[in-house]
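First comes the structure, then the notes that go with it.
All protein chains of the complex are present and in place, except for one that has been dropped.
And now, subunit A:
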Amino acid sequence: MLEFMDYVQHSFYKASHWNTENSYSQLTATARELLEFDTPRGLRLNLSSLSSPNFATSYAIGSVGLVDGALSYLYTSLPLFPVSQSGNIDLHDVIRGYRQIQELRKQEESWMWEEWQGGKRIDKRNTLFYGRLYLPQSTLEALYLRRLSPTQQLKLSAVSDSRLKNGGTILALHQYDTGKYSTETLYSTDGGLVGVRGLYNFGPDPRKGITEPPRTEDRFYGRFSAGAEMYYGALNKSGGVSFGGRFATLPAHKGVPLTATLTLNPLMGNLSTTYAVKAGKNLALCSKFDFNVYSYESDLMLGCELWRMKAKAKKIQERSMAAKLEWRLDEVEKNPLPEPEEVTGVLKARVDQNWRIGLLWEGRIKELLFTLASSIDMNRPDQPFRAVGLEVQYSS
């Protein structure tokens, strides 16, 4: 489940029309959500508030070993109006499962951001500041996010911690997304790491406008994307490379939505494939297979997510005032629109070839969002439960 601050951050992306999914680092997002979800440990409480459209605060207290906590503040120059009450948040927005990729949108032109007043440009770039202080470790996290242009974004994240080498690290990430392709360049002060990532989407170019309607009669209507990444650590003279490709069906696809990815690490001889299907309206399945051609090591992981839905309580129909005045009953609606069902909970489960099982149950009780997680190791029958965690969030 997304933390409140991440939720606000995502609403910032949404409000500023930034597509986070069009990035090479998000190529395997579906498999990551279904197979590599975090299982919290211990008890954790989050208390958050979006006190104004520009300002959010969050407090967290946890008990892992000893009591620890975190204070976080967020400021954004772009007023945000997300649903902030934990009782009303749509769980689809905070619980990430199978990611349905969307049709690419045409990016805004840069002139669309221009605002002129009295012959001067007065428009400002949208920025977001975020800071979090962990106590009692005295670790400080800071994030600076700035939309440079409709196609560019700069993200600076820093961690200050006395236990780290040089007292902390800074990561600078510049993202450029045209829709058809996206590139990211990054630099990390830790080890002088320089990295480049790129993703290219095959198919129609959104910049030219959609000329033809989706050919939904095809067996698969989807999009193929391919990308690569490259890193080089200047100080420790080490690097890494990987290539990847993804095919995913688009919303207009009539059959079962599916996502398949293949990533290769030529240096380390690692090959990884994932395959995920949304088997039903409320069910998604995912498998992942890793193989190393050098060491012949392999790994298999299976996972699923199950959404539990509940029909919304029917509104009690009251006679409208107009009807009362006219001494008649309300007209019965001909085709009442089916009320969207409400999510009550999501169960995620994964198992790997070593019989390590992860379970996650996320849902809402009254006004509280909760995450209940457990990791089980079946190889140790004496104490199979390796960790149990409960996270409770409340926001207003």
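As a working rule, a residue touches a chain if its C-beta (ideal position, glycine included) is under 8 Å from a C-beta of that chain, and two chains touch if they have at least 3 such contacts; residues count from 1.
In the analysis below, contacts and distances are computed from a predicted model.
UniProt records the chain missing from this view under the protein name "Mitochondrial distribution and morphology protein 34", selected from "Mitochondrial distribution and morphology protein 34", "Putative geranylgeranyl transferase beta subunit", "Large ribosomal subunit protein bL19m" or "Phosphatidylinositol N-acetylglucosaminyltransferase subunit Q". Summary of contacts with the chain left out: across A:Pro53, A:Gly69, A:Gly87 or A:Gly191, the touching residue is A:Gly191.
Screening A:Ser52, A:Ser110, A:Ser295 or A:Ser320 for touch with the missing chain picks out A:Ser295.
Although one chain is not drawn, the whole complex shows that of A:Gly87, A:Gly179 or A:Gly240 it is A:Gly240 that touches it.
Residues of subunit A in touch with the missing chain: 24-25, 27-28, 139, 141, 143, 157-159, 161, 164, 169-171, 173, 186, 188, 190-191, 193, 195, 197, 229-231, 233, 236-242, 244, 263-265, 267-270, 272, 290, 292, 294-295, 297.
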